[in-house]
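Notes for the one structure printed next.
Omission of a single protein chain aside, the complex is shown with its protein chains in their original locations.
A and B are the chain letters, set down in written order, and residue numbers restart from 1 in every chain.
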Amino acid sequence: MQDLYKKLKKQFSLGELTEQRDDLAFITIEKDKLRPLLTHLRDVEGYSHLVLLTAVDWLEEGIFQLTYLISNRTAAKDIGLRVMISRDKATMESIHDIWPTAATYQRELREMFGIDFPDSPRVNDDFILEGWNNIPPYRRDFDTLKYSTENFAQRPGRETKDPAEHMKQQLYPDGAE
Amino acid sequence: MAYQPDRSQYPQPGSDGKLDIDLKSGKYLKLWQGPQHPGITGNMSVELTVCGDEVVEGITHVGYLHRGFEKLMERRTFIQCFPIVCRICVPEPDFNEYCYAAAVEELAGIEIPQQAKWIRALILEMGRINSYLMYVGGQAGSFGMGVIGQWTTYVRDLMLDRFEELTGARIYHMFILPGGVRDSLPEGFAQRMEGTLCEIEKTMQDVYDAMYCNAVYKKRSVGVGVIDLDLMDSYGVTGPNARAAGVAKDVRKDQPYLVYSELEFEAILGVDSDIYTRSDVRRRDLLQSVDLVRQILVKMPKEGSIMTKLPNVLHWKIPRGETYIRGECSRGEYGYYLVTDGSAYPRRVNVRGPSYTHAMSLLERMIVNLNIADVAGLMVSLHTYPPEIER
Partner (left out) sequence: MSIKDLFSPFTAWKYVLKDPVTIPDPLNDRPGSARYRGFHKNDNETCIGCGTCETICQNGAIDMLPVNEAETKEGDSGLRPRIDYGRCCWCALCVDVCMTGSLTMSNEYKWVESDPDAFRFTPGIDKKFWDNTELGYQRPDDHRLMAPERIAMGEMEAEDRINSFTEIVDGYSIEQAKLEADRCVSCGICIATCPTHMSIPDYIEAVRDGDYERGLKLLYETNPFSNVCGRVCTRKCEDSCASRHEGEPIAIRWLKRHIIDQVPFEKYREIIGESEPSTGKKIAIIGAGPAGLTTAFDLVRKGHDVTVYEAKAAAGGMTRYGIPEYRLPYDALDKDIELIVSLGVKIVYNTRIGADISMQKLQDDFDAVLLAIGLQEGRQTRIPQSEHEKVYRAVDLLDKITAGENFDLPHCAVVIGGGNVAMDIARSLARLQKQQYGQVDVIVTAMEEQQHFMADPDEIKESLEEGIVIRDQCGPQGCEIDQSGKLIGLKTWKVLSIFDKDHRFSPQYDDSDEVIHACDTVIEAIGQFSDTSLLGNKLTEQLEWDRGRIKIAYDGQTSVDWLWSAGDCVSGPDVVHAVADGHRVANSIHSYLTV
């Protein structure tokens, strides 16, 4: 993977390399460097299989990480390209023309993370959620527990006690022994 | 036999990718196949636009069993995620357990005992057999041969008995957890497994006679639903769907995990890439898994530790990192992309199920020009399990 990285580095400006395993490495790249690199890797280096495309929400840092995991099936090696984009009005270039199947991933990311992929086919169609009226639910600031507490009735009759607190009340309510 | 859907006689898609169909013209009809339909695999639906009995367009709809597992895991500790991952795939839940556990182990820097690897491989092959048995019944049923499903359900049930005695549960085994597996094989397991395997082989011979050597089945499945070689990469086709076209890709061979490098087997291949070939590749793969289970039971050590000592799971934190773990499940490449941030909770878990690509964009492309009656057969032949699409 080091060799490939060095080779690629001559042609492309690459960010940090993380060699996770002998057959899996992650490379950080800039948003506008993705398309030429993906095309190169697919057509020249044999990374022709798009394994997955997904996002990671680094809420605290205000960025989304898009991970394009591509695989060279012959060499049995994988590269994950990390593209960091701003969470604010998150937009990314579509790659459905490189891999038609990417359109599905992009549609899901649009719905679940609110990341737009202009020109991706049917990107604004509902994918899984219908009639969703909240922020995109896979964003870290969407609180599932809060949402379910507010929207669904809880079955009555549940209560619980903390062992230490209960023992205090029973054995030494005044605080001292 | 290159497959090219012929759209010439139907409207062309507009710039937004949608067909301009005038339903009022009386020429076209909208038809929903699913979500409640015997010809659909699981809870999803295909919105068909037909002209006569020919499909002009098919749009897949999912979301009927979205439970948000990936999100739910973000508020569960690493050990707490383990009981829920299996629910992402009902017929073959163990791949979720394996991929999740392996991803956590890799990021936490844990090596599991050899014996646990053998037992994991055993369980994954048992699960593959079960998944295929369910598939065979479904594929037969989609072409009107309901009785095959009854036979395979019976032998699948016998395998569930083996699962039950090994793991303590029949469907969601919750047996492969980060660090190893829960228990060793029970006394006399190998013998009872041999009985089950013989029964499966016998039944599969009957299935072969009644289904695979059946003029009606052949008539309807040979040459239908061909996936062209060009589509393999552009649509991310993996597993038997790819192998039926002669693409020799099997993760067990290419990137051997667990103990697969110590087992003797071949990637089962086909040539014609049609529904029949795919079903036959799966049948042969099933029988190969029967052999693999036998090999595992012979080759695995008789005893050994099955669990690594974990840090206290109640406050187990894993350093920041990311990884992808894949395995060859009955439907193709199954994978878990796990991102950790140093806390006690996963930052992100992304499940890559093969149905995600097979049953969405690929199906939509292949469904055009098919007869309505063949839609179910095509869907089943792609071996679709909807929960892994929407997780």
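Just so it is clear, contacts are C-beta pairs under 8 Å (C-beta built on N, C-alpha and C of every residue); 3 or more make two chains touch, one makes a residue touch a chain.
Computed from a predicted model, the values in this text were never measured in an experiment.
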item: Omitted chain - touching chains that are shown; value: A, B
item: Selected from B:Leu297, B:Leu310 or B:Val368 as touching the chain missing from the view; value: B:Leu310
item: Candidate in contact with the missing chain, chosen from B:Ile79, B:Ala190 or B:Val368; value: B:Ile79
item: Hidden-chain contact residue, picked from the options B:Glu165, B:Glu201, B:Asp254 or B:Asp341; value: B:Glu165
item: Those residues of chain A which, in the complete complex, touch the missing chain; value: 155, 157-168, 170-172, 175-177
item: Footprint left on chain B by the chain that the document does not show; value: 76-77, 79-84, 147, 151, 154, 161, 164-165, 167-169, 172, 174, 180, 182-184, 186, 206, 209-211, 213-216, 218-219, 222, 305-307, 309-315
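Here is the rule we use: only the chains that are shown with their structure count from here on.
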item: Distance between chain centroids, defined by C-alpha means - chain A, chain B (Å); value: 23
item: Chain A contact footprint on chain B (complex, rising order); value: 16-18, 62-63, 66, 68, 70-72, 74-75, 106, 233-236, 238, 249, 254-255, 321-324, 326, 333, 335, 337, 339, 347-348, 350, 352, 356-357, 360-362, 365, 390
item: Chain B-touching residues of chain A, taken from the complex the two chains share; value: 18, 20-21, 23-24, 26, 48-52, 54-57, 65, 67, 69, 73, 76, 78, 80, 99-101, 103-104, 121-122, 126-130, 137-138, 140, 142, 144-145
